[in-house]
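All protein chains but one are shown in place.
So, chain A:
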Amino acid sequence: MEPQPVAVLHATERREASAAPREATAVAVLTALAALAPFLLGFLSVAPNRLLSPRLVPLPVTTATTLCLGLFLVACLAVMLLARRAPLLNWAEAAAALALCSLVAVIGLAAREALQGASPVARAAPAAGLWVAMLLLALAAGCCAAGRSGTPRNFMALSVLGLAVLWAAGALADLSLAREAMARGGEIRLAFWQHLALAGGALFLALAVALPLSLLALRRSRVEALLMAVANGFQVIPSIALFGLLMGPLAALAAWAPALRGWGIGGIGPAPAVLGISTYLLLPLASAFLAGLRVASPAVIDAARGQGLTEGAILRQLRLPLGLGVMAGGVRVAAVQAIGLATLAALIGGGGLGALVFQGIGQLATDLILLGVLPVVALSLLADGGCAALQAALERRR
């Protein structure tokens, strides 16, 4: 009777393989809602100019929009069906990206139709239903990725690729967001590079402070207590308040040594912003560095000392290589935080993408706000993904 359990085992395995993944129901519900949302909440809204409130308009029916709408609905159905098989979750994600791109194509083509014969300053923008549908599709793709314990990389890559193709083909040129971007191309590029400089500068400054202090704290517990107290303390100060607090001392410094003004140091501008942001990065960096430097266990360190390794060799050959993954994790958190915080630099004249956001808020111009926010989101995702890949590579090397 020995072989019987083996047969039973095979049977259960087969049943498990063919069973729908746990996430299938969630994906189905999210995708169904995504398919319904534009019909319930509207596809397109048109405003007489960029500052007036837009009003919902019915979707213009042409062969092209109908075809794309059909593709959208078929892709949604494909997502629901593909998500029922675990090995096909990858394809479900790809189908979600296809649904998203075809929906955007619908709206791009519809915008062109809606604006034909209208005033040149009239604007056509996606309505609420479209935004909701895109969000729900992203969530569905996230569920698919969770079903195979991964990140929705396929969805993101294919969506970005699809949107880029649509952009290059000129299908999106008549959307309000695209018109705004065209009108402000130079301004956006400048803000983007300023933003990168602010975040990068703050990250670099925080690294330059946190790394030596962490090394010192490793030897002296009093330095560690002080470092962590200061780093924690900064976190409770609201960032705007900190920028404000820095204005006084930096303005005084610039007044005392006017040469510093040439370097951009003063009460307002990028200097207090970079300084302020970097203080918030101290906590994630210092705690990750300290944890990383302690990945090498006391036993390993004792054995190393007992064999005659110098303290420098222990740092280079044990503490750093063993802790690199953990330390990269801290840099990852800090980088994402820096990109987010740099948005606030605009409030004290530091520039960056935040300048577009606050200008848009002032003008009640949603498109302008989005033009500031979308690059920040993209930068954050890029920094997070890049650091995650680096971290994984470092940890695999161990």
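Simple rule for what comes next: contacts are C-beta pairs under 8 Å (C-beta built on N, C-alpha and C of every residue); 3 or more make two chains touch, one makes a residue touch a chain; residues count from 1.
To be clear about the criterion, contacts and distances are computed from a predicted model.
Undergrad: Identify the UniProt protein name of the omitted chain, choosing among "NADH-quinone oxidoreductase subunit K", "ABC transporter ATP-binding protein", "PQQ-dependent catabolism-associated beta-propeller protein" or "Two-component system chemotaxis response regulator CheY".
TA: Listed in its UniProt record, the absent chain's protein name reads "ABC transporter ATP-binding protein".
Undergrad: Looking at the whole complex, which of A:Ala86, A:Val300, A:Val333 or A:Leu390 touches the chain that is not displayed?
TA: Of the listed residues, the one touching the omitted chain is A:Val300.
Undergrad: Who touches the missing chain here, A:Gly200, A:Pro321 or A:Gly385?
TA: If we include the chain that is not displayed, A:Pro321 is the one touching it.
Undergrad: Residue-wise, where is chain A in contact with the chain that is not depicted?
TA: 297, 299-310, 317-318, 321-322, 398
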